[in-house]
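For chain A:
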Amino acid sequence: MGISMFSVTTVAILVSMILAITRAFLGPSLYDRVLAINVLGTKTVLLIAVLGFLMGRPEFLDIALLYALINFISIIGLMRFFEYSSSRQEEK
Partner candidate 1 sequence: MNLSTELLLLLIMLVPALAVIGIILTGRSPNLREGVTLAAGLIVLALAIGIYQQYLDGIRLTVTWFELLPGLTVSFHLESLGILFALVAGFLWPITSLYAIGYMRGHHEQNQTRFYLCFALAIAAVMGVAFSANLFTLFIFYEVLTLSTYPLVTHAGTEKAKLGGRTYLGILMTTSILFFLLALLGTWYQAGTLDFVAGGIFPASAPTAVVATLLVLFILGIGKAAVMPFHRWLPAAMVAPTPVSALLHAVAVVKAGVFTVLKVAVFIFGLDLLGSLPTTQWLLYLAGASVLLASFVAMRQDNLKARLAYSTVGQLGYITVGALLATQAGITGGAMHIAAHAFAKITLFFCAGAILVAAHKSEISDMRGLGRQMPLTMLAFFIASLAIIGLPPTGGTWSKWFLIMATLDAEQFVILGILMLSSLLNIVYLLPIPYRAFFPHDGKPVWVLSEIKEAPPPSLIALWITVICCLALFVYPQPFYLLASTIVDGVHYGQ
Partner candidate 2 sequence: MLSQLPILQVILPLMAAPLCLIVREPRLVWLFSLLTSALTLGISILLLQQVLHEGTLSYALGGWQPPWGIEYRIDPLNAFVLLLVSLLSFVVLLAAHTSITREIAPEKQTYFYMAFLLCMAGFLGIVATGDAFNVFVFLEISALATYTLIALGSDRRALWASYQYLIMGTIGATFILIGIGLMYMMTGTLNMHDLAQRLPAVAGTRTLFTAFAFFIVGVCLKLALFPLHLWLPNAYAYAPSIVSAFLAATATKVAIYLLLRFIFTVFGVEFSLNHLPLQTILMALGLAGVFMASIVAIYQQNMKRLFAYSSVAQIGYMILGFSFGSVTGLMATLLHLFNHALMKGALFLALAGIFYRLGSVDLDKMQGLAKRMPYSMAAIVIGGISLIGVPLTVGFVSKWYLVLAALESGWWPLALLVLAGSLLALVYVWRFVETVYFQPLSEANSQVKEAPLGILLPTWLLVVANVYFGIDTQLTVGVAQIAAHSLFGSAS
Partner candidate 3 sequence: MTVLLDLLSWVALLLGSFFLIVGSVGLLRFPDFFTRMHAAGVTDSLGAGLILFGLMFQVDGQWIVLFKLLSILFFIWLTSPASSHALAKAALHHNQQPLLGDEVRNRKQAANE
């Protein structure tokens, strides 16, 4: 079968994911971690998409789309939480 373009891309995505996870671990600030996780989310979307092609099941794209949606909502939710807690801190 040889080296397919999808498997190469998959490996690249996995490598970059490892780098992002490293940043998530290192931090140092909370925002660094959130940033890294956010990037990781985007990469997961890409990974699912590429895997779909790699496995010959492009239906996976639905999952990728869904994942992108959830990723976005969760990050916004997290940020809302920060905003909320910061405004409460200011009140005190």
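A word on the picks: all candidates are chains of the complex that A comes from, given by their letters.
Keep this in mind: contacts are C-beta pairs under 8 Å (C-beta built on N, C-alpha and C of every residue); 3 or more make two chains touch, one makes a residue touch a chain; residues count from 1.
All values reported here derive from a predicted model rather than from experimental measurement.
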Given options 1, 2 or 3, the chain of this complex that touches chain A: 3
Of all residues in chain A, those that touch candidate 3 in their complex: 5-6, 8-9, 12-13, 15-17, 19-20, 22-23, 26, 28-29, 31-32, 34-36, 38-39, 42-43, 45-46, 49-50, 53, 58, 61-62, 64-65, 68-69, 72, 75-76, 79, 82-83, 86
